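Accompanying notes for the structure given below.
Just one protein chain is left out here, and the rest sit where they should.
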Amino acid sequence: MRDFEVPRHASQTVLDVVTHIQRALDPALAYRFACRVGVCGSCAMTVNGVARWTCRTHIDKAVRNRNEITIEPLRNLPVIRDLVTDMREFFDKWARAKGSFQGDRSRRDDFSRIPSEGASRKQIDAAIECIGCGVCYSSCDVVSWNPDYLGPAALNRAWTLIRDERDTASIERLRAVAGDAGCHSCHTHMSCTERCPKGISPTAGIAGLKREVSLALLRGQL
Amino acid sequence: MHRISGILLTLFLPGHFIALGSALEGAQAFDEFLAWTERPLVKFAEWGIVLLLAVHLGGGLRVLALEFLPWRDWHKSLAAAAAAAAIAVGLAFALAL
Partner (left out) sequence: MSAKTQSLLWVAQRASAAVLALCVIVHLGTMIYAIRGGLSASEILSRTQGSVGWLAFYSVFVLAVAVHAPIGLRSVLLEWLGWRGASRDVFLAGVAIVLAGLGMRAVVGVFA
């Protein structure tokens, strides 16, 4: 842990502070960012103990007292250097949760028509805006206790696909997200829901997965 | 909270069952046991167990509601309601004790 003195500006974000440190005080500081406007999900860090997207976190909101903030890398992920974590495990778990769409139409088929006011479409809308920043994963108690746990983001992704009427891999996906490494380990502590910068509730999606897995189980489809 | 109350209740239950099982040896053994429970420290522990049970019940109902009911923004009030219900039961038991 190192201390830096940084000038204070109006509308300054945590990412601005980190950038200032790297440009003016310590050129060797490693951190990750790209869009600076809350779209890409690459700048998440632990700010005063709480995982946040730093580009959209104002210093005014983050500073607790005496004009000091502590900035650390995301938790629950291996640190490569300084503020940069290795996100491989995080994204590998999306793949393990079968987080990619599988359909049965080709480009010669007509478009699928999904009414935007349908119940499942609304559930997808509530969960689809994930930017993959890793804030939820870093805030999750279950991930810190059980490294095999797929985590909120991957399960949330699986949930949006389970609700997708065009997707054809539901049963395989339910198998992939069932059990100790999957949705059944969620304790509904709701840290992910509390911290998600996009206002998604992975807890709701995971609860949905639990119900879907149970239904498939009782129907003998698993 | 939910976890710790669950663990402690599981540890308590065998003792509870053995005590009740002593009824098998006749009402007298059972009464001797009940006399032991009149001690203040034991009484306090009993109250703790009842409170744990209420806490675990409240927390459990919260989880079931989150998992099985459609919900959006009332999860915080739900946690508070669970805590309030647990405290109410604890008070009722303390008053009756």
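As written, the chain order gives the labels A and B, with residue 1 at the start of each chain.
As a convention for this text, a contact is a pair of C-beta atoms (placed from the backbone, for glycine too) under 8 Å apart; a residue touches a chain by one contact, two chains touch by 3 or more.
None of these values were measured; they are calculated from a predicted model.
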Shown chains that the omitted chain touches within the full complex: A, B
Among B:I18, B:A45 or B:L69, residue touching the chain not depicted: B:I18
Residue touching the undisplayed chain, where the options are A:P78, A:G103, A:G118 or A:G179: A:G179
Among A:A126, A:V142 or A:A169, the residue in touch with the chain that has been omitted: A:V142
Interface with the undisplayed chain - residues on chain A: 142, 145-146, 175, 178-182, 184-185, 210, 213-214, 217-218, 222
Residues in chain B touching the chain absent from view: 3, 6-7, 9-10, 13-14, 16-24, 27-28, 30-31, 34, 37, 50, 53-54, 57, 60-61, 63-64, 67-68, 89, 92-93, 96-97
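Here is the rule we use: only the chains that are shown with their structure count from here on.
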Centroid spacing, where centroids are CA-atom means, of chain A and chain B in whole angstrom: 37
Touch list for chain B against partner chain A, complex: 2, 62-63, 66-68, 71-72, 75
Of chain A, residues touching chain B in the complex: 187-188, 190, 193, 203-204, 207, 210-211
